[in-house]
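What you see is the complex with one protein chain gone and the rest in place.
Labels run A, B and C following the written order; every chain starts at residue 1.
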Amino acid sequence: MSVGSEGRIPVAVLGATGAVGQTFIRLLEGHPFLEVSELAASERSAGRLYREAMSWHEGKLPEHLMDLTVLPCDPGAVKSKVVFSALDSSVAGSVEQAFARAGAVVLSNAKNHRMDADVPLVIPEVNADHLMLIDRQKEARGWEGAIITNSNCAVAPMTMALAPLHAAFGVRQAVMVTLQAISGAGYPGVPSLDILGNVIPHIPGEEEKIEPELNKMLGELEAGQVVNAPIIVSTHCNRVPVQHGHTVCMTLGFESSAGPEEVLEAMSEWQGHSICKGLPSAPSPPLVVRPEVNRPQARKDVDEGAGMAVVVGRVRSDPLMDVSLTAMAHNTVRGAAGGSILNAEVLGRMGRLPGVTEGAW
Amino acid sequence: MSVGSEGRIPVAVLGATGAVGQTFIRLLEGHPFLEVSELAASERSAGRLYREAMSWHEGKLPEHLMDLTVLPCDPGAVKSKVVFSALDSSVAGSVEQAFARAGAVVLSNAKNHRMDADVPLVIPEVNADHLMLIDRQKEARGWEGAIITNSNCAVAPMTMALAPLHAAFGVRQAVMVTLQAISGAGYPGVPSLDILGNVIPHIPGEEEKIEPELNKMLGELEAGQVVNAPIIVSTHCNRVPVQHGHTVCMTLGFESSAGPEEVLEAMSEWQGHSICKGLPSAPSPPLVVRPEVNRPQARKDVDEGAGMAVVVGRVRSDPLMDVSLTAMAHNTVRGAAGGSILNAEVLGRMGRLPGVTEGAW
Amino acid sequence: MSVGSEGRIPVAVLGATGAVGQTFIRLLEGHPFLEVSELAASERSAGRLYREAMSWHEGKLPEHLMDLTVLPCDPGAVKSKVVFSALDSSVAGSVEQAFARAGAVVLSNAKNHRMDADVPLVIPEVNADHLMLIDRQKEARGWEGAIITNSNCAVAPMTMALAPLHAAFGVRQAVMVTLQAISGAGYPGVPSLDILGNVIPHIPGEEEKIEPELNKMLGELEAGQVVNAPIIVSTHCNRVPVQHGHTVCMTLGFESSAGPEEVLEAMSEWQGHSICKGLPSAPSPPLVVRPEVNRPQARKDVDEGAGMAVVVGRVRSDPLMDVSLTAMAHNTVRGAAGGSILNAEVLGRMGRLPGVTEGAW
Partner (left out) sequence: MSVGSEGRIPVAVLGATGAVGQTFIRLLEGHPFLEVSELAASERSAGRLYREAMSWHEGKLPEHLMDLTVLPCDPGAVKSKVVFSALDSSVAGSVEQAFARAGAVVLSNAKNHRMDADVPLVIPEVNADHLMLIDRQKEARGWEGAIITNSNCAVAPMTMALAPLHAAFGVRQAVMVTLQAISGAGYPGVPSLDILGNVIPHIPGEEEKIEPELNKMLGELEAGQVVNAPIIVSTHCNRVPVQHGHTVCMTLGFESSAGPEEVLEAMSEWQGHSICKGLPSAPSPPLVVRPEVNRPQARKDVDEGAGMAVVVGRVRSDPLMDVSLTAMAHNTVRGAAGGSILNAEVLGRMGRLPGVTEGAW
């Protein structure tokens, strides 16, 4: 296969013109192992220069990609064997399958395949071992490639905050109330007339994803299958006038009794799965516990760990269940593009990316 | 006693220069029964014209009050026997007592006396009968006047939303997560650098008030004492960049089984205590149930019922408890000044305001 | 012709589902002379109930209109002879002509015909006499009806603030820098990701309208034609995260020397054209001059005169020209729907609306 400059693996971004696609590009700029070499998008954009196909962008995009011709989202046109998918769910399902069938490892941010039994849904600090599902997936589907997904952006901070607690105390039930940033809705996304100085107490399709995705990621891999965790989750999802950073207020009940001190200790000590250690996108530590009474705050803490850490605070005793706390994470980095990139890094280290030798990273 | 113009009862506002004080004045402008005739404030302001004592104001204040001389918060200087207190809690305790001792009926928005056993804490649609506590208060304290309080601004929508549900199904437990407007912190209040494009996951002193105030108001008056309701309440209080309107995400567990349909029916039919009927500040209905999936919204619904209604939406089944819903109310109207004014109106109708005959209103 | 309830004139709103269309409906609710009896919109909406054709609305709309069937924007389907047009400029041109040809008086908020020599562009306090252009228009075009336009939303506060100054001192040149609210872009309009915590220093198509519209309205009607005013205008249009209310910073140079005192006097005394006096939508006074150093402010002053007044402040001497000041007006009321309605009221009083006798209003 072709090799990127300086030995980096060439990758493609599908859905490159949208908000998440652009985030992939920004985060991959300067990546030590991966190099964006192809950009693909919808029919409307294909064939145009990337610079012209984007009607909008946030922040700076690498000048050297601006004059790439946008490719169609078609494995016949895209040569990279490592593909990041920022596709809209209206098209992601079949396009991602076509790429996997054609031999690509597809790291997808789309919801379409997350709950497929043979598709790993992974936050690698939490469940890197689930990546082994791709063996079953390849076999069952007869694919040379595979699809690996990351979670919904609001589920990411929940899963990471709960991982050490579920391991230590068994999380039995949770009330999760989110205050989600506008960037979670993409671009153009939320009209300013709807959200300026306002709260919208509903996000279409969001609450339904939380319990299943959380329980899949916190589940155990047994005999090549994920046995979901049994946490009962009550959810309220709210949109708030914040640019980046989803805040989650959690009230948690455990199987075995634990109070704030035990929870703080479990969180502070948690390092996540050791395979992530030292990878370029792996934050260290994955959970940052703040002692202040009024943290985490989206605007102030969102870039913690280069946007990949989950920031936790307000761990306290709860009169109804066991413990209450607040967690926050960057929704387009940890909760979207950054999560996919870290999945790719772990797969590479495992020798499961085309062109990468196990342990080379 | 002196009588205001057109037979209206003259009233004083203590703490008249602050944000809540100004809200009292605005809401009382044009009131059919009550007329602001005295304004009192701290030493710093006393003796100055009201126009000059205020360094800031929101919205328009009545021109005819602007040239009143601000009085000290001293019952020797203030003649009105109906007194609204917008005092800061650092001084409200003793000042309100002094006025009650001197024969005034004090309608207080301050927290100081809310939990005193002989002081009514009242949202009259919910617990107008608790007003009878003033007989015990007067007797126990040897006062001619009395202190009547209204609740914390975030507790108001909780109490009103729960009142019909507690009556019908017995609320056993609740998780209450608030998204509170900046006006709840008064002026200057929250610095813009802290809240613009941000969420602050803590409000000093707020969470502690919720369970006790809610349970006192939902309690039963038995043998002249309030027997508190036994609801276990878990709370998270957040500040959000919204001007007015506190939103509360509630997850509720009942004693007797009830689902969304029963809850919707109970809320839609609820009229509140009949003594409120037709009073100038009483919204009709007190709960406005919206069918849309994304309401209530603070900016769009905050003026429902002239700011005195609680707007409810998203009533749905909950996997963990029984029902989830979202409620919202105007924090400086229903949750502060407007609540005090409605308490005064009810007291007047009961014949418990100096100078007002029972049933005259 | 048919007559509305209580003798009110029935009117239609074209483009009724959009943001400006809804503002027309809200402002006309309870109007003493005019009654919305027909709603028309694009093909996509025609034939549906109004309630269902709107995917979004701001504030409350009258319940009694919700079950009207939306009509197509076709004079064959719409019977009202007084028609308010909130149409998008992509269709307004031909549709408004068709209605005028069919005998309707069309009060248009669209830009299409504003600069036609025989179409009045009117803020009636300023140039009600320009309404006489409709005689020429009818004759020239052979129409029974006519088109009357109101100005761009940012031009409205400029024109009203300058009217008394141009009359008194002759405005020679002006630098106009606007800070415009998001509601000026309609719905969905400005994406929140673009404007939250930001300023956008450009509004497509806006700056080009300012000098010509301002000079047409401040021009003199001579021999049946408008002779434009000769003011040279430099403009910068900015979008800011404000819901309603366009602020304009003005630096003004006059023909005859005048300073802040003269300007303040001219503005304070200005009553506007006498034909507006007492009309339902006419603010009194049309210019509200605030003495505070930090007014007008959009959020605090936008509802002055029920949204129809222009609020002016910071009148001061300018080192470069003569005087600087800041003006602000409600962009969807004074600058759009309210302006059209006031134009209709003036035409009615002049006996120029079908079914209304001169002087009856």
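Keep in mind that, in the parts below, a contact is a pair of C-beta atoms (placed from the backbone, for glycine too) under 8 Å apart; a residue touches a chain by one contact, two chains touch by 3 or more.
Worth saying up front: this structure is predicted, and the values here are computed from it rather than measured.
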Residue in contact with the excluded chain [from B:Pro32, B:Pro62, B:Pro188 or B:Pro204]: B:Pro188
Sole contact to the chain not displayed, among B:Pro120, B:Gly219 or B:Pro241: B:Pro241
Missing-partner contacts on subunit A, residue numbers: 58-59, 196-197, 243, 299-300
Residue numbers in subunit C that touch the chain omitted from display: 173-175, 177, 179, 196-202, 204, 211, 232-234, 236, 238, 240-243, 247, 249, 251, 293-300, 313-314, 318-321, 324, 326
Interface with the undisplayed chain - residues on subunit B: 19, 56, 58, 182-183, 187-197, 241, 243
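Going forward, only the chains that are shown with their structure count from here on.
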Homomeric contact subunit A-subunit C: same or different residue positions, threshold half: same
Inter-chain centre distance, subunit B versus subunit C - centres from mean C-alpha coordinates, in Å: 41
For subunit A paired with subunit B, centre-to-centre distance based on mean C-alpha positions, whole Å: 44
Distance between the centres, which are taken as Cα means, of subunit C and subunit A, whole angstrom: 48
Junction residues of subunit A - those touching two or more other chains: 196-197, 241, 243
